[in-house]
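Shown here: the complex without one of its protein chains, the others still in place.
Which chain is which? They are A, B and C, in the order written, and residues in each are numbered from 1.
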Amino acid sequence: MTAVGAAAPRTAPGGRALLGLSGLAGLLVLVELLPRTGIVSDSYLPPTSRILAALADEAATGAFWVAVGDTLTAWAIGLAIAVVAGVGAGVLIGAVPVLRAVTASTVEFLRPIPSVALIPLAVLLYGSDLGSTLLLVVYAAFWQVLVQVLYGVADVDPVADETARSFRFGPWARIRYVLWPTALPYVFTGVRLAASVALVLAVTAELVIGAPGLGAVIAVAQTSNAITTMYALIVVTGLLGVAINLAARYAERHFLAWHQSVRGEAPS
Amino acid sequence: MRRFITGMTVLALVAAGAGCGSSGDSGGGTTDGGVAKVKVGIIPIVDVAPIYLGQKQGFFANRKIDLTMESGQGGAAIVPGVVSGQFQFGFSNITSLLIAQTKNVPVKVVTNGVASTGTAGKDFGGVTVRKDSPITEPADLAGKKIAVNTLKNIGDTTVRESVRKAGGDPSGITFVEMPFANMPAAVENGQVDAAWVVEPSLSAVTAAGGRVVAWNYVDAAPDLTVAAYFASSKLIADDPDLVKRFTEAMNESLAYADAHPDEVREILGSYTKIDPKVREALTLPKWPTEINKPSVETLSKLGAQDGIFGSATPDLAKILP
Amino acid sequence: MLEVKGLRKVYRSGSREVEALRDLTFTVAAGELVCLVGPSGCGKTTLLRCIAGLLGPTSGEVTVGDRSGLAIVFQEYGRSLFPWMTVRDNVDLPLRQKKVPKARRRELVAEALTAVGLDGTESAYPWQLSGGMQQRVAIARAVAYEPSILLMDEPFAAVDAQTRADLEDLVRSLWQRLGMTILFVTHDIDEAVYLGQRVLMLSASPTVVQDELTVDLPAERDQLHTRADPRFVTLRTRVYSQIQAAKTGTASGAAGELSSADR
Partner (left out) sequence: MIKRLLLVLGLPVVLFVTWYAASANSENFYAPPLRQILAAFVDTWTPERLRADVLPSLARLGAGYLLAALIGIAAGVAIGANPRLRAAAEPVLEFFRAVPPPVLVPVIMLFAGIGNGMKVIVIVSGCVWPVLLNTVEGVRATDGVLADTARAYGLTGAARLRHLLLPSASPQIIAGLRQALSIAIILMVISEMFAASNGLGFTIVQFQRSFAIPEMWSGIILLGLLGFGLSELFRLAERHALAWYHGLRDAQRRS
């Protein structure tokens, strides 16, 4: 390792956090000043202080927490279904070469289909119920997981697999001891990607279809001309997204500490 | 060839989704100790205040109905829910129901939903313009760009009728679709020449100095029935008693709401986010219990005239109770 | 020619300071081939980066005349070639940057590739070549640049022994033919003695010039006979003992650097 490159100013960890905070503070001040100075009409963009006040008002109501709960429930159930289905299908398809060859074209075709194409269908099938949200969430998140698992399975070291065969490991043991450990980091990557996609789709479904959750509350705020509340709720969705990202990354680091060095994110 | 797989997988996923969806919710309509669990698909706007008020007053509980409201974005999201049995009842505007009828969607109106006040100058919806707009009367709207919340629906057909009745030519009007909430800003910025808005956005426009130039509901028909509650034909055939109880409770709620505007303004705070000051001042619609059949005929006629039913004609006998 | 005077370099990170170079003074005459050896971690790379102008010295000065007449070859051949460019473009890019006319560029590129024995690989990508060939591309790039001074930072540390011997001979023959000044950094004592006209021995960090040795071997050298020459053996033994002395003599300083490096 060349210990140089130190010519560039290197910021201490504490300094980094400070800079990050100042960036956030800058955003808050900007949003406060833009409407206050009249550059942007405050009926389009209320100042930070009012948004935060509206956020506090919302947080004091039970309905708000029910909506957050609904969104997170749809997110969690959808993600769980997608992960189980994605990992199951991925390992199965990956482990059986014939299956892989047969399904490749179908997977490549279905994957890029935008999940919103299913909105009208979801509405027709489930009305504005949890089912609608789940359909979209599962569809979108499933591919993220499946594709990563397939990459992971493809990454299995042929020497390791041949070694396992030479010791007469059965198919199940090969999946358990060779395929699964190799694919695990990819599974985590898939779950992490799926987790953010699932949130986006959950909120989208609620917003567009009206299924219960934060998205629906945003829609209500919009139809009620409650712009400030709408901004407050948007901030909440952003915070949820950040929290989910952080949690997923933490989980990944925690569970894959032993694996980190060898894994690379496969392009999805 | 491969294109068709899309739908196939969708179907497969739908089947999978249906499996998990049903596990979460107990199917509606099941009686539990004589109390029927009923889900109603509504749009969270002023129009549905009576059902919330009636629920609060116990009109539904009295008739052994355990009511849950599920909000959908527009009637088009609610009709499928009712047909598939997700909801026992739904709320939709009359024109959407007429469209559904022409496509033989198996639904039928059970009772009135909301009606125009029938008074020009004091209705809950109208066509608005900016205060300095040269448009002063309905006939001036000819050839202009007008915002409505949904194209090919009750808004544009009734606005056209306003213009027609005032002696203008409605054929040159350009309608653009946008949510009611965006209309005050769109009118103010001149993105559209006029906007058909309903409360509470109507209050927002007038508060900003905008003027109402046409009362399209009033112009279309006297005491126009705007929307109604409906059920699937299947439910009406299978459980006439439930439908009867719901209709009675709903009618009681409508009458109560009509008689107690202050309580309506109060209950709006529970399911909308309308500012309390606006809530106090906005114009409430009428909630009669009877559907005004001639007005529905008018809507049907207007829709057919504007071609929103395609080549079909709605059969009112099949859709009205 | 190259002149380094009182060069000192201190790395700062937060409140910590690590003195990498203490006080270095030496000169390399025009057309000379000088090798720098020193124990690992003695700041050879830091020195080279200061000379190349990639790093500003804390104090002291480096005089190289025209900096645009300076070319550099790194140890990490795999990381110093642009993987998105063909061999030809890799050699050509610095010339384009120097605004050399197109016809002349083509000539220079072809000559340089011939000189390092890479005819016919112009359209290949670097990663399609073996490690030794990649390092030849890096050398060709430096040679085509027509530098007055060529800096080489342990260029053969990562290639296999056979390739290494070939490349050493390549460097000497290029030097003899083109007459440029070469400063060759290595940790390999045999290599330093085999290649250089002069060997500068560095102390352990914080670094000073420990000793200097003129290699009085004949100008014509070859792997077989030169390395077997008793004079070669004497010289390398001397360098070796100096380096050993440097290591033990400043052990505490090295430990200091270690502890601050593992933060």
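Details
The rule is short, and it goes like this: contacts are C-beta pairs under 8 Å (C-beta built on N, C-alpha and C of every residue); 3 or more make two chains touch, one makes a residue touch a chain.
Values in this document were obtained by computation on a predicted structure and should not be read as measured data.
Interchain touches from the omitted chain, evaluated on the whole complex, reach A, B, C. Only one of A:V84, A:A117 or A:A173 touches the chain withheld from this view, namely A:A117.
Checked against the full complex, the candidates B:A36, B:A49, B:L67 or B:V83 give a single residue touching the omitted chain, namely B:V83. Checked against the full complex, the candidates B:V129, B:A186 or B:A221 give a single residue touching the omitted chain, namely B:A186.
Although one chain is not shown, part of subunit B still touches it, namely residues 1-11, 74, 76, 79-80, 83-84, 96, 99-100, 103-106, 147, 150-153, 175-179, 181-182, 185-186, 189, 191, 308.
Although one chain is hidden here, its contacts on subunit C can still be listed: residues 49, 52-54, 68, 70-72, 74, 76, 79-80, 82-85, 93-94, 97-98, 125, 127-128, 141, 145. In the full complex, subunit A contacts the hidden chain through residues 2, 5, 8-11, 15-16, 19-24, 26-27, 44-45, 101-106, 108-121, 123-125, 196, 199-200, 203-204, 207-208, 215, 218, 222, 227, 230-231, 233-234, 237-242, 244-245, 267-268.
Keep in mind that, in the parts below, only the chains that are shown with their structure count from here on.
The chain with its CA mean position farthest from that of subunit A is C. Measuring from the average of all protein CA coordinates, the nearest chain centre is that of A.
Mean C-alpha position of subunit B lies 81 Å from that of subunit C. Mean C-alpha positions place subunit A and subunit B at a centre distance of 35 Å. On subunit A, the positions that touch subunit B within their shared complex are 43-44, 77, 81, 85, 105-106, 109-110, 113, 118, 121, 123-131, 134-135, 138-139, 142, 208-210, 212, 216, 219-226, 229. Of all residues in subunit B, only 2-3, 5-6, 9-10, 13-14, 16-18, 20-21, 24-25, 41, 43-45, 70-73, 76-78, 80-82, 84, 86-87, 179-181, 184-185, 200-201, 204, 271-275, 278 touch subunit A in the complex they form.
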